[in-house]
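Every protein chain but one is kept in place in this view of the complex.
Naming follows writing order (A and B), and every chain is counted from residue 1.
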Amino acid sequence: MTQLALVIDLNVCVGCHACVTSCKEWNTSGQAGPMSDFNPYGADPTGTFFNRVQTFEVGEFPNTETVHFPKSCLHCEEPPCVPVCPTGASYKRKEDGIVLVDYDKCIGCKYCSWACPYGAREIDEQQKVMKKCTLCVDRIYDSTLPERDRKPSCVLACPTSARLFGDVHDPESEVSQAIRESGGYPLMPEWGTQPANHYLPRRKTKLRIHEDELVRADNPLKVDGKLPKPAKAEPSLDDVTSW
Amino acid sequence: MSAVNPSVQEVKKTTCYMCACRCGIRVHLVDGQVRYIDGNPDHPLNQGVICAKGSSGIMKQYSPARLTKPLLRKPGSERGAGEFEAISWEQAFSILSERLAKIRATDPKQFALFTGRDQMQALTGLFARQFGTPNYAAHGGFCSVNMAAGMIYTIGGSFWEFGGPDLDRAKLFVMIGTAEDHHSNPMKIALSKFKRNGGRFVSINPVRTGYSAIADEWVPIRPGTDGALLLAIIHEIIAQGLYDRDFLVRYTNAGQLVNLDAKSDEFGMFLRTEVPEEEGCFDPQNKLWWDRASNKPVITHTEGCDPFLLGEFKLSDGTPVKPSFQLLQERVQDYTPEWAEGLTGIPAATIKRLAYEMGVTARDQKIELPIAWTDSWGKEHDTVTGNPVAFHAMRGLAAHSNGFHTIRALAILMSLLGTIDRPGGFRHKAPFPRPIPPCAKTPNTPLAVKPNSPLDGMALGWPAEPDDLFVDEAGKPVRIDKAFSWEYPLSVHGLMHNVITNAWRGDPYRIDTLLIFMANMAWNSTMNTVEVRKMLNDRDENGEYRIPFIAVCDAFQSEMTAFADLVLPDTTYLERHDVMSMLDRPISEFDGPVDSVRIPVLPPTGECKPFQEVLIELGTRLKLPVFVNKDGTRKYRDYPDFITNYETEPGSGIGFLAGWRGKGGEKFMRGEPNPRQWEMYAANNCVYHHALPRSYQYMRNWNKGYLEWSQRSRITRYAEPILIHLYSEVLQKFRLAAQGKGITRKPPEHLKQRIETWFDPLPFYAEPLEVQATDTHKYPLAAVTQRPMAMYHSWDSQNAWLRQIHTHNYLFVNGRTARLAGIDDGDWIWVESQWGKVRCMARHSEAVEPGTVWTWNAIGKAAGAWNLTPDANESKLGFLLNHVISEELPSPLAGEGQGERGNRISNSDPITGQAAWYDVRVRISKVSPGDTAVTSPQFEALKPYPGQEERRSLWNFFAGRRT
Partner (left out) sequence: MHPAFSVIFLTTLIGVGQGLFLALFTVESYAAFDLLPPQAGRFYALGSMLALGFLVAGLIASFFHLGHPERAWRSAAKWRTSWLSREVIVLPAFMGVVFLYGAAHFTGFNPALATLPSGVPVNVTAILGVAGTVLAFALFVCTGMIYACLRFLQEWHTPLTVINYTLLGGASGFVLATALAALSAPEVAGFYGGWAMILTLLALVGRAASLLRNARLRPKSTLRTAIGVKHPRIAQKAQGAMGGSFNTREFFHGRTAAFLRQVKWLFLLLAFILPLGLLAGGAATGSAALLLAAFVVQYSGLLAERWFFFAQANHPQNLYYQAVS
């Protein structure tokens, strides 16, 4: 059974928001669209987005990490938002595990959003139906698109390729390998929702310089005769031992 | 669900312009509306990716801030009030051409053309030169000219368009200072690959955001002290012998002997032999080494010789000499890590460790590529070697008044490590490397400005010595911005940030017409914003405007357009032709020259007209020579026609575009015009990429094959090697002039000391000028800005999607600093410098060093500007730091900038005129209780202009459905 998902590599995410607006531009004119914007040119502009990049500071100066954190629907394997939906508008597809909303069935009761611990769902205040990341379901199977383009818009946009896309049930997939090899983890594991999306943690490359690496036979200072030498007048053992 | 996307009818390729990065894009259209913009996977620059701005192009195209009609200020209304009436293009052209014709016939310098972050400086520069005015520049002077000048005067190339870090091969990458938008997507692509390949990324920055966030190590530093850090690292690299001696000997002037006879006019200059010298802007190979084997001076690069880099020697005539490397070593002797710790706030142990990491990585992780090449002295090399330590820096180093020397220090450090144009280090991009300095020169006399004649020389150039300065007999500036004068001799990008103040004051003279293209000089692109806005609207004693006529061309209603007498509506990037030309700032890759074009995907909105067409029309009406035939008739139908057929000189074969030249498109770089050139670009992703043979891709400063190719392709005039200037004779020549030596021009008395101090042939550390002029007990904190990656300067507040991400801004303050000042997270505070103050909100942060406060650049807007509602967050909660930054500093020197504000000099680097944005010092305090919760200062709200679309309060954008 296939479970499509995103794996987001926090190790390389620079927080550029490319995934945020590429998602918006694809989806506002796609099956999920339009995605309305209120006060687009006024006070407190607010609109429907399926994906946001947040920023957190970890630790205290000077040991601070700035973590950019993209967040969208995690397509849980046990999605708490699906069983609570009274109409069946919220559903998880058997064939690929994508959690979707049938906008024609949705009554806009928002109950599914209450049932999501991640805040991944947003009601479209104009159309009054619940919307969320679809993993660009209207792209990824579109045979009119070249193979390369059959990926979620955010994945294609991401300049640091921090967003990997694939089947997390296929152990040989790029995403499964990344999770396995780079310490991929789910969000809020305490709720047993088993998010399909995973995050890869920061990984640090350190360099250790051994003291003896600074001492080298081919030190260029030697060539110019400038390696520090004791002055000839400085006392030496040679001066005082006679046996 | 089988999802199809049947409605997209057309996909057109062009080049993005949501920032200056110039990625290839595909624009998907539905019923003539933009449905989707994605990265072009076949484009060498962005390889299919796109950023937040690029993905929001739709909202730029359909923004209500767009100007759609030429506008004339209503009679009787004040500048700045933004009251206009719509006029026709014919009216606009006749107003402008009549005025400009009069100016050109009398005194062409009364016309000034300054442009913002545009990408057509080759054309705007050509127009200005043809007009005959010296008063032309783009935004470089207030952007990163220190980066360009500091590195080009040292290694013959620089970061961004000119070169960059080779992260594909680097093992250690050090990024210093703010560099988020230069380069944007290519840097992100490279950083990610670099990290995934296990590279180590160190970020040195007062603030940890953006790219620094993913650094393996963040080294917080106090703003403006980067020079101290770099000099201390150089100190340590030399003290430990961690430099690449072979590289220094052969490829830099490290071994060249410097004349140290203090009485000589040649003091501080390299000793030269009596080799016949060809005139030119290159460095002739006539200097001397002190050979270690024979213990005698020899001509550099003599086969079989190896010079001393350290030591002191005496020539047979008794002249004391030292290799320049010896002078460098002496210079950094006292710049110890312990000394730097006190200035930078970085522990000495960390500085040493950084130096060792750099030195040991460079030395022990050498790359050898099996690429044979021949150097300029004829020596054949079987391999190209690289020392995999790469650096990147941009505005964070540049935007300080001590930035030039800081950047020289960086370039020298990169050279000591042997990383220039080598794998894993710094790599050039065509047309660089160029001679040090490049050949282009401005005129050096006011006589070059003549009525009804083109300017006799370039408006911007690369001075190599005092005689190249653009000054009059008395040493006074010829240009309105005082560029290339003794005040800022190497101001190679001009000083746009002083144009309005100078013109207003009439110092050096008054001008008549100021034409501004897409620069927001009444807001975020100017310092001292409140006063500059007054100057724009100020009248003289006769009631005439001090700047009599202001024309502004822009696609959007900005704060600046409100001050225009005439507004010309530009198109968006999706509606026009453009060229990213080899004559300008192309998008070359490490492996060879690349240029690209924009091809319109949509018709112009309303009456919008591309600025290029405006220039060609004006040029034709004014009968500027290149735009008309001999008989004075129109030569070019339009801009595309101009691009196809223009040659720099008749028959030169050099034009704006390098690709598909020659009658059938069979030539590149040089060749006769090809009538189908645009089509060929269109059929090839709008980009021309010439990959050089591998043997020409490295060591290009000294690569015989490459240099000869470059010369044959007319990229460079000479094929001489471009030795790295560890020691800068160019600077020494200015210093000698200040010391009264030699036969060159001499600086005016009051600038002698300034020139002597700053034109030091070796880098040194001095506090920024503003800090020297500040009571730092009163104003203890450095205030800087950072670039949000989802916004480009002030451009995107009119963008419905991007503005939701950055609707207003806070001042970030280190938590400890804030608590000491009694400021809670989210409090309203005053930020005050000696020049002005702003009220804003504070946000505690642990990702900023305690002596620094910062905010996002250009989020704050004037009320009503960019066609936002007057109560929009940008104006009520957002703020501009520019209000606390002055464009001028009080000058301790007599005779400068005499005027109503006393003795003033530009708040700029004294060498390059780089605007010192990041030097300001401030203090912060909580506002008094009950103080209004609105940012200060506030300005009267602008009203929408005629022809602007109404602002929606709800937008359900769905391409193809015209909602």
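Note that in this section a contact is a pair of C-beta atoms (placed from the backbone, for glycine too) under 8 Å apart; a residue touches a chain by one contact, two chains touch by 3 or more.
Fair warning: this is a prediction, and the values are worked out from it, not measured in the lab.
> Among B:Ile805, B:Ala818 or B:Leu881, exactly one should touch the missing chain; which is it?
B:Ile805
> Tell me which residue among A:Thr55, A:Thr144 or A:Ser236 touches the hidden chain in the full complex.
Considering the complete complex, A:Thr55 is the one touching the chain left out.
> Identify the residues of chain B touching the omitted chain, counting contacts across the whole complex.
804-810, 812, 843-847, 873
> In the whole complex, what residues of chain A lie against the chain that is missing from view?
17, 20, 39, 43-46, 48-49, 52-60, 65-67, 69, 71, 80, 82-89, 105-111, 113-119, 121-123, 125, 127-129, 185-191, 199, 201-202
Just so it is clear, only the chains that are shown with their structure count from here on.
> In the complex formed with chain B, which residues of chain A make contact?
11-18, 20-22, 24-26, 28-31, 33-47, 49, 55, 57, 59-62, 64-68, 126-127, 137-145, 148-149, 153, 156-162, 202, 204-207, 209, 213-214, 216, 219-227
> Tell me, which parts of chain B touch chain A in their complex?
1-6, 30, 35-39, 41, 46, 48-56, 58, 64-65, 172, 184-185, 188-189, 191-192, 195-196, 198-201, 208-214, 216, 218, 220, 240-245, 292, 306, 308-311, 353, 356-357, 360-361, 363-364, 789-790, 798, 800-805, 807, 814-816, 845-850, 867-869, 871-873, 876, 951-961, 963
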